[in-house]
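Just one protein chain is left out here, and the rest sit where they should.
Chain naming follows the written order as A and B, and within any one chain the residues start at number 1.
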Amino acid sequence: MCRTMGSYLARRAAFLLMSFVLAMLLIFVLLRLLPGDPANALLSVDATPEQIEAAQQQVGSNLPVHEQLTQWVGDVLRLDLGTSFISGTPVLPDIVSRLEVTLPLTLISFAISVLLASVIGYVAAARSHTRLGVAVTAVAQLGIAVPVFWIGILLVWLFALELRLFPSGGFPREGWADPLAALRSLFLPATTIVIVMTASLVRYVRSATLDVLESDYLRNAQALGSGFGEAFLRHGVRNASVPVISILGIELASTLLGAVVVESVFTLPGLGSMLTKAIAQHDYPSIQGILLVTTFFVLIVGFAADVAQRFVDPRLRSSLSGAHA
Amino acid sequence: MTIEVEDLTITVAGSGKRVVDAISFSLDPGERIGIIGESGSGKSVTTLALLGLLPRSLTASGSIRVDGTQIIGASKKQLLEIRGRRMAKIFQDPSTALDPLTRVGELIAEPLRRHQGLRGHELNAAVERALAEVALPDTERLSRAFPHEISGGQRQRVAIAMALACRPAMLIADEPTTALDVTVQAEILDLIRRLCVDHGMGLVFVSHDIAVVSQTVSRALVMQGGQIVERGPIDQIVHAPTDLYTLRLVGSARALDEALTTGRVS
Partner (left out) sequence: MSAGIEIRSALPEPIAPAPARRRGLPVSLLIGLVLLAAVGIIGVVSLLWLPYDLADTTGGRLEPPGPNHWLGTDKLGRDTASFVMVGTRIALTVGLSSMAIAMAIGVIVGLIAAFATGWVDDVQSSLLDVVIAFPTLLLAMLIGAMQGASLTSAVVSIGLAASAVVARLTRILAKGLLRRQFVTAARTSGTSWLRIVFIHLLPNMWPTLVVTAALIFGTAVLAEASLSYLGLGVPPPNSSLGRLLQGAQSTVLTAPWGAVAPGVVILVIVLGANSLADGLRERFDPTRRERR
């Protein structure tokens, strides 16, 4: 058992590395395929040829593509994501400081969503034939059809402007120096994400729980004298968690994406607002850096979800892509 | 243990459709009876009702007495007193009836712990004995295996071991061989028969296959559309059926058997 798990980990890690390489290639190619010279970002409309050449030199876009690639890969390996065209500051430290907002927002929202969805999804499944169960399912349907920023706008209107309970946006200048103030300003953004993510997760939890509630092994345990509660805790929870864990990776990724949009609603100084600004200003190094960091994040989360799933489910341990085996 | 079923009716909650319609039968201690019928005849639901385990969408009325205890409307505590301890069940498909995430040893240990209060070394020894009793080889390795790592026949043996762990007075077997290979079926049937004799255990054996039932029980009921259409000693049902439906079941069993022995379809 341990040996198969070990060899699985090794293969899955190799796959992760390969994915990193592919992600880097993809980001690089994408940005080069797009029309326009990155150097244009530095130039005014009436730039002289000398200015253009100087700008290209600075950006490196005058080099052959393969040299640009090797240079970029080399830089990334040295944890150097370049310098912003606009602010002239290194990209990586900027990203890291932005993550102080985005990461807590993402993780807090995600954790709360998973907890809420587990409870609500269970209730929806256990009471699937009652009005409550039907209502929960219907609300979840609404929740996944709503644009996340619209929820944000409505929450701002209600809780920040009408009731004045929370700030309508922004983040303390001192960051986490005053944790309470920081959490207060993350409250509405997090609530926004939690509403949408919970709705999305509830459907999976409900369906997985329904499968378990109808399962023979749960009935078998009860036929042998186990109470329902004991049987569900002992056999149900783990079995229901297998399919849910398999989508948690994707859901965490979309939580991050939700955070990117929600940051705009609440003018939070996070990765999302950095990206929006960088795109508007054609700040290639920043865009490249943010894409790289977020893609790596999503790939690592996918890795973790796959491994977690195999720890829970012995049936998957023998295969690499066992999710659909 | 005795079971007395009177006017048992099982209805679907919404539509009021009767899947089991006013059936009555009884079992004496140690007696082995068969319930024969096609899928949809209500036989499986009846066995669930015996344990008070009907899905919420079905409701039972009438009377089921197990050693005098009324099952219909019984309290949770009364049901837990009976389930596993006095009456245990083997399900049709061992690949769905065993929790895929729990090791075989732990599956068997669970009822042992609950009903016999065993812990530690005693428990481990009892698990090994239980595995050996259902003629499973290499018990030490097997108890560490997960259900998907063993064969279908072995899985059903594990399910039987789980059911027997509580030393029930009555075993309910719902199509215990249907999901298995033909060669394995005979072995499992032998095992069930032997265990019933060894432990003086009563048996309710449910099957669509009259041939399988005939080898295992002394008396049988034939169910069709939720009603009992014929009952009596198994010899009589096989050799002198009075009901047309039973006749058809026996006939098709014979035809298949003939075709297999002669190689011709009559």
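Note that contacts are C-beta pairs under 8 Å (C-beta built on N, C-alpha and C of every residue); 3 or more make two chains touch, one makes a residue touch a chain.
Since the model is a prediction, treat every value here as computed from it, not as a measurement.
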Of A:A253, A:L268 or A:L316, the one touching the omitted chain in the full complex: A:A253
Absent-chain contact - pick from A:A117, A:L186, A:L299 or A:L316: A:L299
Where the unshown chain meets chain A, residue by residue: 15, 18-19, 22-23, 26, 30-31, 34-36, 137, 141-142, 144-150, 153-154, 156-157, 161-162, 207, 210, 253-254, 256-257, 260-261, 264-265, 275-276, 279-280, 282, 287, 290-291, 294-295, 298-299, 302, 321, 324
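Quick note on the criterion: only the chains that are shown with their structure count from here on.
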For chain A paired with chain B, centre-to-centre distance based on mean C-alpha positions, whole Å: 49
Chain B residues within the chain A interface of the complex: 48, 51, 53, 55-57, 76, 80, 83-85, 88-89, 91, 93, 96-102, 110-111, 114-115, 146, 148-149, 159, 162-163, 165-166
Chain A - residues contacting chain B, complex: 129, 214-217, 219-227, 234-235, 238-239, 242, 312-315
